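Missing here is one protein chain; the remaining ones are kept as they sit in the complex.
Showing chain A:
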Amino acid sequence: MAENLVVPTMAEMLAQGKQPEVLFWVGCAGSFDDRAKRITKAFVLILNRAKVEFAVLGTEESCTGDPAKRAGNEFLFQMQAMMNIEVLNAYEAKKIVTACPHCFNTLKNEYPELGGTYEVVHHTEFLKQLLEAGRLTIEGGQFKGKRITFHDPCYLGRANNVYEAPRDLIQKLDAELVEMKRSKANGLCCGAGGAQMFKEPEAGNKDVNVERTEDALETRAEIVAAGCPFCNTMLTDGVKAKEKESQVAVMDIAELIAQAQDL
């Protein structure tokens, strides 16, 4: 698969005097987490297939500062933000796409005041744009007729009111979209936000990801679709905790689309 990936960097683009159509912000999870790297690659495969001229920052990318900010470390957040803004502005970035709702929210909402104003879209929104522009076709493939439920990431849904793009994509797969009892604005958190991903939970009687996984299992879906690398991890762990990993798969929307097209 690796040979097939075309991943130009902003530096290479600049050297050729080119400006990409969109900058793909990979994010820390997408760059380093083994599970999330698969999402990154699936998304790149789709971008390649749709002939999107994109570029990544590569080694010039750094954490957006989201987990530091949510943990209360505004200093570290702003240091990260301003460094990233210097880099992004130097490349004259206009449009940014990312598969991580945390990066998405931070870049979109918190960078402008610090001097970084870009058009920022989540990868599900971007894929939908490609679809509408006729640059990408989606067929159901192996997912035709399957029961799929979508877990709303807090930083995509409640935080930024993006509820429809991921659902529209699932429906394009000719899959049966089933909603959990708590969805969209009422969706329950996976338990990772607010820097919880990086610490042990406080004492309680249950883990949040297990509570959320129960919502998902209740729908009797074969696939739990996610749009966030952290939700993905939390729900995957939840499914394992419920010993359902042989029946239920947790997959990112980009992976669903890439696999349906046999990419």
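In this text, a residue touches a chain if its C-beta (ideal position, glycine included) is under 8 Å from a C-beta of that chain, and two chains touch if they have at least 3 such contacts; residues count from 1.
Note that in this section contacts and distances are computed from a predicted model.
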(request) For the chain that's not shown, choose its UniProt protein name out of "ATP-binding cassette domain-containing protein", "Peptide/nickel transport system permease protein", "ATP synthase epsilon chain" or "4Fe-4S dicluster protein". (result) "4Fe-4S dicluster protein"
(request) Identify the residue among A:14, A:50, A:79 or A:263 that touches the chain left out of the display. (result) A:79
(message) Looking at the full complex, which residue from A:92, A:113, A:243 or A:262 touches the chain that isn't shown here?
(response) A:113
(message) From the list A:22, A:56, A:127 or A:165, pick the residue that touches the absent chain.
(response) A:56
(message) I need the residue numbers on chain A that touch the omitted chain, in ascending order.
(response) 1-2, 5, 7, 9, 26, 28, 30-33, 37, 40-41, 44, 56, 58-59, 61-63, 65, 67-76, 78-80, 82-83, 105, 108-110, 113-114, 154-155, 158-161, 185-186, 188-189, 191-208, 211-212
